[in-house]
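A single protein chain has been omitted from the complex, and every remaining protein chain is retained in its original position.
Chain naming follows the written order as A, B and C, and within any one chain the residues start at number 1.
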Amino acid sequence: MTVDNEAQAWRWPEQRWRKIVSKVRAGRSLKPRVWRDGARAAVALSFDSDHETQTLRYGQSSPGKLSQGEYGSRVAVPRILKLLASRQIKASFFVPAVVAKLYPEEQRSIINDGHEVGLHSWIHELNSELPYEDERRLQFQAAEVLEQITGQRPVGIRTGSWDFSQHTLSISREMELLYDSSLMADDEPYELLEEGQPTGIIELPVEWIRDDAPYLMMDRFSPYRPYTAPSAVLEIFKSEFDGAYEEGGLFLLTMHPHIIGHRSRMVILRELIDYIQLKSDVWFATHKEIASYCLKQAGQDL
Amino acid sequence: MTVDNEAQAWRWPEQRWRKIVSKVRAGRSLKPRVWRDGARAAVALSFDSDHETQTLRYGQSSPGKLSQGEYGSRVAVPRILKLLASRQIKASFFVPAVVAKLYPEEQRSIINDGHEVGLHSWIHELNSELPYEDERRLQFQAAEVLEQITGQRPVGIRTGSWDFSQHTLSISREMELLYDSSLMADDEPYELLEEGQPTGIIELPVEWIRDDAPYLMMDRFSPYRPYTAPSAVLEIFKSEFDGAYEEGGLFLLTMHPHIIGHRSRMVILRELIDYIQLKSDVWFATHKEIASYCLKQAGQDL
Amino acid sequence: MTVDNEAQAWRWPEQRWRKIVSKVRAGRSLKPRVWRDGARAAVALSFDSDHETQTLRYGQSSPGKLSQGEYGSRVAVPRILKLLASRQIKASFFVPAVVAKLYPEEQRSIINDGHEVGLHSWIHELNSELPYEDERRLQFQAAEVLEQITGQRPVGIRTGSWDFSQHTLSISREMELLYDSSLMADDEPYELLEEGQPTGIIELPVEWIRDDAPYLMMDRFSPYRPYTAPSAVLEIFKSEFDGAYEEGGLFLLTMHPHIIGHRSRMVILRELIDYIQLKSDVWFATHKEIASYCLKQAGQDL
Partner (left out) sequence: MTVDNEAQAWRWPEQRWRKIVSKVRAGRSLKPRVWRDGARAAVALSFDSDHETQTLRYGQSSPGKLSQGEYGSRVAVPRILKLLASRQIKASFFVPAVVAKLYPEEQRSIINDGHEVGLHSWIHELNSELPYEDERRLQFQAAEVLEQITGQRPVGIRTGSWDFSQHTLSISREMELLYDSSLMADDEPYELLEEGQPTGIIELPVEWIRDDAPYLMMDRFSPYRPYTAPSAVLEIFKSEFDGAYEEGGLFLLTMHPHIIGHRSRMVILRELIDYIQLKSDVWFATHKEIASYCLKQAGQDL
């Protein structure tokens, strides 16, 4: 909130800020000329199933806050799966390993419905504050857990809170992931560069604008309040889709079951889907399908 | 606001986070198949009469902030009681013992109008920071005070700020309360589990979404501001009710006299009631009535 | 923002919190049965001319922030005076002594237009943190300055930020002020009690709800942002007036020239006045006129 000038960045030599900027960067665009089956635009809905980890990650044990997360599994995910099924839409769920262990049946029902389960940290820890060894170990371990529970090896990652350390990308490369979905340099898929070199990892970009949390999150001891009306959130999401449709691009939306899964907010998601489905030439797909398709269209020469 | 990673939850052994999560949890649903007299949905309006305790709880003595609370008793409660009477609706008031002692006549008029008075802490202290002995003593003492003043023993509790310590549930069990209304794991009533065991306590779940404070609270030295338009708050509350009605469930709303009782905000409550009363098959009831009914429908075998 | 439980208010003996609550309190209502010339409702518009003191009070000297305040005098006050003149409305301006000294002509033009100038601290200091002697000296000194500049002795006070120390009321009594306008225990005028005794001081109550700052203030290094749309602010103010009109009461509004005086916000004030003036039976008056009238209607026996 206040400005920390201790680092005195204005005194840095050019090579210092150039090095920081070039660590992880957007490379060539992977936006295809046309989407699958000639669709004009692609829609990638995703749900970050944080549930109780939003309490546990801080080392907290408040039964009240935990119950807010429990709602995500008990009420919200079933409600979301029901809606997706009724509209015949596939989506991606990014799940911390601890959540998968708390709710293995939930993950299996997601897979059984044809959706994707992707990596989303161990316990929603903040990557950027972890020692490299811890970050690496937890990311591999989380993939292990998800595979054991769902029977499918995750091919993509969304880091917890979209947080990215100086090592995150190299760990994802070591794991040979297909895609990352945590960065924001474009609206369209692109190839990630590390220190200027192509990595073969596809970025499916997120944005706070296309996230339910900034508008609707409530955390009692933080300044965050759900000040924005659901109708205004719907206005924003529709408008982001309109832009994607106009440009023939990708509309990628991040939601959280314990936030969007409430009665007054499922209205946003339901009306958004209805609005999009008025168009006949939109391809709803999982992140994995989007990334694979972009890879193929780019001539598989990543 | 900033992330406290000191606890290093990502290094915790599985048993540690499992124990935290299982301390207090949602058990079987107590949502009845049908509500009283065949009603399709139930509506439980509640008012947390914090008044001056929002100043006193912090050990503060600002006459300005105290006057904001005094408004709750002097203007808001009478206005609310008048509206409820005109619409023939019963509701629940959760009252800190200190408020009951400051305004005994207010509590008696609430009871005389057929409403319920429930537990709401001693002076709106934060349960989770109290030593066990203090929390236990204050909860028993508060019940004593409410009974002396109203002539009725309270059967339910809403903890101050919905805050819950590791001991709160066991104290409520010791007091043989019928229900708690401070947790959020569902939209519908459920039985509380403690360490995996059924407790016989019914949870009537709350949510910040169905609370006036997140949208409308003003506290000068905090970041909280009433940024949300009353019409947007009404939109949210209506939408939460719509969902409850569609699902044949419970719509439970928490308000605060010193917040909702102002002229421009009573509009929200009045229009919400008008909207709900367009339906002929909705049961407005106190929390006690709801909990008792759910208990009975569940075969009284808690 | 975080909860300070150090004071351990839950351990206080009853006499301690009773003493705090009874220090300054609302006494009998001074709402008249009918307003002047048979008007159904009264409207008291007020402007707190803080200008540069919102920078100086913190001991700051930022030219940028000072220019934000300078706008209040250079652009906003003339714009407000022009609007009030065009609608033939009298209002009250509460002016820190330092602002009066910086802009003596501004204060004189306010008086010349028939408006009121009232006390509003020395340099917008926070009363409650001042030693008693400082608070007393500054309040007397400020009255002196306003009288010298405007030729009229101020008869009412609005404390800076509506902040009230344990001594503020007794200082106002010693100064034999007619009214205070800083507290919030009612919508209607009332007599202030000090330690249970009537003081003869009339309170014309304010509220954050009827203030432009909570919705529209911008302070770069604070969390405050103008998140609320002007149309929503207008909705709130209209609704507060509607309630006052319905109850035959008082609608008192607090604004700040450097906040409301901008082009997109003068729309709020202009449309609000237009809306109110659709009624023919509303009395627009200064705070002084309101207080004097209430006093007279109460039989002058304060």
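One rule holds in what follows: a residue touches a chain if its C-beta (ideal position, glycine included) is under 8 Å from a C-beta of that chain, and two chains touch if they have at least 3 such contacts.
Small disclaimer: the values here were computed from a predicted structure and weren't measured.
Novice: Tell me which residue among A:121, A:228, A:254 or A:286 touches the hidden chain in the full complex.
Specialist: That would be A:228, which touches the missing chain.
Novice: Where the complex has a chain not shown, which of C:226, C:243 or C:257 is the residue touching it?
Specialist: For the chain that is not drawn, the touching residue is C:226.
Novice: By the contact criterion defined above, which parts of subunit C meet the unshown chain? Give residue numbers in ascending order.
Specialist: Within subunit C, the residues touching the omitted chain are 1, 52, 56-64, 66-68, 70-71, 74-75, 98, 101-102, 122-123, 125-126, 129-130, 134, 138, 218, 220, 222-223, 225-232, 262-267.
Novice: What does the interface between subunit A and the hidden chain look like in terms of residue numbers?
Specialist: Residues 1, 3-12, 14, 17-18, 20-21, 23-26, 128, 159, 161-164, 166, 168-169, 182-187, 205, 207-209, 214-215, 222-224, 227-229, 232, 235-236, 239-240, 242-244, 247 of subunit A touch the chain that is not shown.
One rule holds for everything that comes next: only the chains that are shown with their structure count from here on.
Novice: Using just the Cα atoms, superpose subunit A onto subunit B and tell me the rotation angle to the nearest 5°.
Specialist: Result for this pair is 90 degrees.
Novice: Just grab the chain with the largest centre-to-centre distance to subunit C, centres being mean Cα coordinates.
Specialist: Following the centroid criterion, the farthest chain would be A.
Novice: Taking the mean of the CA coordinates per chain, how far is subunit A from subunit C in Å?
Specialist: It comes to 48 Å between the two C-alpha centres.
Novice: Would you pick out the residues of subunit A that each touch at least 2 other chains?
Specialist: 1, 223, 227 - these are the residues of subunit A that touch more than one other chain.
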